[in-house]
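Note sheet for the following structure.
Each chain you see keeps its place in the complex, though not every chain is here.
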Amino acid sequence: MKEIRDNARKLMKGFCRVCPVCDGKACAGEVPGMGGINTGNAFKRNVSALREVTLNMRLLHDVTDPDPSSNVLGLDLAMPVMAAPIGGVSFNMGGGMEEQDYVDAILGGCKDAGVIGCTGDGVPEFIYKSAFDGITKFEGHGIPFIKPWEGGEFEEKLDMAAKTGCSVLGMDIDAAGLITLRLMGRPVSPKSPAQLKEVADMVHDRGLKFILKGIMDPREAVRAAEAGADAIVISNHGGRVLDHTPGTAEVLTDVAEEVKGSAIIMVDGGVRDGFDVLKMVALGADCVLIGRPFCYAAIGGGRDGVVKYLGTIMAQLKQSMVLTGCKDIASAGLHILYDAF
Amino acid sequence: MKEIRDNARKLMKGFCRVCPVCDGKACAGEVPGMGGINTGNAFKRNVSALREVTLNMRLLHDVTDPDPSSNVLGLDLAMPVMAAPIGGVSFNMGGGMEEQDYVDAILGGCKDAGVIGCTGDGVPEFIYKSAFDGITKFEGHGIPFIKPWEGGEFEEKLDMAAKTGCSVLGMDIDAAGLITLRLMGRPVSPKSPAQLKEVADMVHDRGLKFILKGIMDPREAVRAAEAGADAIVISNHGGRVLDHTPGTAEVLTDVAEEVKGSAIIMVDGGVRDGFDVLKMVALGADCVLIGRPFCYAAIGGGRDGVVKYLGTIMAQLKQSMVLTGCKDIASAGLHILYDAF
Amino acid sequence: MKEIRDNARKLMKGFCRVCPVCDGKACAGEVPGMGGINTGNAFKRNVSALREVTLNMRLLHDVTDPDPSSNVLGLDLAMPVMAAPIGGVSFNMGGGMEEQDYVDAILGGCKDAGVIGCTGDGVPEFIYKSAFDGITKFEGHGIPFIKPWEGGEFEEKLDMAAKTGCSVLGMDIDAAGLITLRLMGRPVSPKSPAQLKEVADMVHDRGLKFILKGIMDPREAVRAAEAGADAIVISNHGGRVLDHTPGTAEVLTDVAEEVKGSAIIMVDGGVRDGFDVLKMVALGADCVLIGRPFCYAAIGGGRDGVVKYLGTIMAQLKQSMVLTGCKDIASAGLHILYDAF
């Protein structure tokens, strides 16, 4: 991984320092770029909140070869991990790689490692085109995310996305409020429960399952499930839209308790390693999205870099399952955490 | 804003470093100057206390174009923000601008952006003269603050201030205790409730509304309202008079609950961006005063700098209202905060 | 004060850096020297604990010219502040001044400023001799401290001390446990309540009042008062004997409540300015001892330096009394603190 990180540091110069710990301090305010918005506190708090969660080591049991696999939304995954939807290599990551190559590295590397990658949306249009082309190339093995556009733009893109062969599609509603897009005449916006239901119905009508990303409040989780979201992602968009939010790990358990059983719970924010994955699962997540680390992995090492990074995650996840006595993902829960929120 | 900040850094050299985050660390003890008194803890705590307040992101609603306007003390404001009363460019900010030019930049920029600026008082006399001249020039669009002088000095200045055309006038009682002024034979002092009532009556007799700035205790807020203050400002004078106080964000909710309905609640201390403005409003403020950032904006960019800074605040405020689901200022409250004090 | 501090920094080179904030970080483990023992945590915690205590600013009252004077153990003091007993200029402070000159600067400066200084004890014998000579010179205006020697050494020194004309004498029992002194054949030790009673009786028999310094536990405070101590000092010996203790400000209120009325409560530990003095009084102290800052003041500026330092403390104390509405020392209490321990 060191070589990959060193290479990424060169290619992302001026956009990402590939710090020893990716915690949002050095890049605070660098949007576009890899940082959190404004003071960067929302990004930093994702990391610091998750750091406070600690694991109960347990060794008096018979778990020696744990099974980290999981079926999420009908997808068989080697572990409950996905690459989060991120787009815009040129303006966010320094342009050391073409958007299409980036998408292919993420989707291909994830597929090779037995998991799945999500793709981003945005302006200019090559972002979503590269995304859809990539998913088509990998025979639908990818989850396209579309922004919460106003008017007909969502449905147009949905039709394109449906042709990629994917079985699951997401909307990152946490992108709403980006006034810059509104000023460009391409408004994205929050959705009322009624509007969300229409969106979910549209997605379901294409035979796809629907993920809503951007929930930070238990009451909103209930509304999302009631409107038809098959899964929610607890996310503050990596701290890039609203400064000064709690970390996602802080709100995860409360949100999960509210909709457990009625929607799949996913989460991103500050996850860096396989120990973090187990902590998020123990707090209540069915699946964990990882963002920035996939950027260095893909830019520094391409598809192989993504595979190597996922190999590290897998080894750490299995090691932490052994050391906490979890024979499978379903066995993880609050009992393996010490003094959680 | 970068250019404005760079320019300010040059002009304020030796007085203000225009740090990436204005948090009172680098300038601790620099009074005169821009710092907090002594160890600077009271200034630092304003910033750190407000940083701990976090926002609940909420996106399942129909707020897409929120209205941040507010009527405060009869003034129609584009948003509930004012420039705090600060004077003494020469000895506090390095003298890179004349006092009158500074006052005009603040008052003019605020007027251009649809809000209003406050002016300071002090010794030497050009401070309040520049202030009153400025407000007169902008046809009363400014709020003069007068220090809590002993004897007849307050009333003398009040008469001058009343002629500027202003409709609201403030007293920054948090300036009391400045022993230096007492040693110069120009004592300022706390006021008993009876004395405060006399002051409020004098102000009301000139047809002006009265703001009392410098409340940090719920019991004092009640006394202020009973004595006739139309508004109070929760403030520790930017940490410049009494070291080791709590941050204003810590005491805001308790103070607000005590006098909500009987006096307008204003607050300053550590507010740097539009997200901070919404947090203060959610904690209970009707209006927010911002101090030091206006100094760099005015000195680095003049009236235009002030307008630009207010434009940033406005964009952040609207973005944060969308992302928390507040259609207007009255809709913000403790329910949009996560785990507040 | 800047000149005095700069001069001290030169004279104490290698022993004290005269840091901007004297917090025990740079000198951790430097014993002999000015630091806290071992990791320095006990010293650091004195400072950090006191920093957490914050003052309620209050301005709606008629206190404009507060009276900080206090009578402590029959001594009329301009404010409830004393110089803590510190000895050993040569091995602790770099030897930039003779022990006798140091003692005279402390005692003389304190007398000039209307307060009183304490003197230290130790090996070699010039420490206590300089101390007793100094107090004699200032006609008894000083408080000699004697270490908790085993055997007859305490009484011998008590007889010498009694001849200085002093009216109060202390024992710093927190010096016990210094195994180095035991190895030198000069053991100091804890005292049982019965032994302490003998000590107190001996002191009283010489017509002196008795201070016991080194209480950190409410139960020990009760034992001290019952054994005849007229005053106790809550102190961890500046963090120089037992690492990893709480800060004195943390235990002060609990200790004070236990013996209020039966013994005078004194405290040291981390007090740097007049705001800190008021905080300690509000937490329950009748009088505050200040240690290290007197070293720089005396070494950097001699007797005048001590007077200047006390002048700063006095100005800050009066300012903080005005700003919290304390007309005199007796008026300070927990009600002027925000959210104390």
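Labels A, B and C are assigned to the chains in the order they are written; within every chain, residues are numbered from 1.
Definition applied: a contact is a pair of C-beta atoms (placed from the backbone, for glycine too) under 8 Å apart; a residue touches a chain by one contact, two chains touch by 3 or more.
Note that this is a predicted model, so its numbers are computed, not measured.
The complex is built from one repeated protein sequence; 3 chains are visible, and the structure file as a whole lists 4 copies.
Keep this in mind: only the chains that are shown with their structure count from here on.
Chain A and chain B carry the same sequence, and matching their CA atoms takes a turn of 90 degrees, rounded to a multiple of 5. Taking each chain's centre as the average of its CA atoms, chain A and chain B sit 41 Å apart.
Centre-to-centre separation between chain A and chain C, using Cα means, comes to 58 Å.
For chain A, the set of residues that touch two or more other chains is empty. The residues of chain B lying in touch with chain A in their complex are 20-21, 51, 53-64, 272-273, 275-276, 279, 315-316, 318-320, 322-325, 338-339.
Those residues of chain B whose C-beta lies close enough to touch chain C in the complex are 28-29, 38-39, 41, 45, 148, 150, 173-174, 176-179, 187, 189-193, 195-196, 214-217, 219-220, 223-224, 227, 236, 241-246, 250-251.
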